[in-house]
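Yeah, one chain of the complex is gone here, protein chain that is, but the others are all in their spots.
And then chain A:
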């Protein structure tokens, strides 16, 4: 690694249900550049914004966020702006880990991530659900800014319920031969997914470049490929 600061940050968020039936933030530990901002409201769902997203690090950075949501509690964790994956001055790879331990309910809605040309990032999301836990999470990746080639991103998600695997998917972008292949990303610049683990049963559905499918061990995955964020987001919103 070359010169330049390397950030190793870890943040933690704990949400629990209080005696009035409200979801309240019990622990909120931010660490630059991971800033968690709880909304000033009291209710059944705690709303927290992730102001400097874990998906927007510079090369060399290593960021982690742990989120715990207790029985009966609900958390909505949102990003505030689209985030850019950028290379650092050192040219080193960067990484981020977001870990959810869920007994209640979580909606994780980060804004789209743009993989700029020389980025080299590994993003990992791990979700451990208990028997009744619910989780919804969305990911929208954009391969480069307009007219720009994509950098390298490995984005993986592993979700388990009571230790049994529900979904384990790694998506690697930035190899032009694979990104352009009809068996890779079919040359589309934007790939979006929405993963839902709840008690609802959704029928399989789909179109040319999108689908909503039931997973083998429960849950639903929506996937959409497109040329722009608006088109992909519209598909995910319709679920």
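Convention: a residue touches a chain if its C-beta (ideal position, glycine included) is under 8 Å from a C-beta of that chain, and two chains touch if they have at least 3 such contacts; residues count from 1.
Throughout what follows, contacts and distances are computed from a predicted model.
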{"item": "Name of the absent chain as recorded in UniProt (options \"NADH-quinone oxidoreductase subunit N\", \"Carbohydrate ABC transporter ATP-binding protein (CUT1 family)\", \"Urease accessory protein UreF\" or \"GNAT family N-acetyltransferase\")", "value": "\"Urease accessory protein UreF\""}
{"item": "Contact residue for the chain not shown (choose from A:182, A:201 or A:230)", "value": "A:182"}
{"item": "Positions on chain A contacted by the hidden chain, ascending", "value": "156, 158, 164-172, 175, 177-178, 180-186, 188, 191, 193, 204, 206-211, 213-217, 221, 223, 225"}
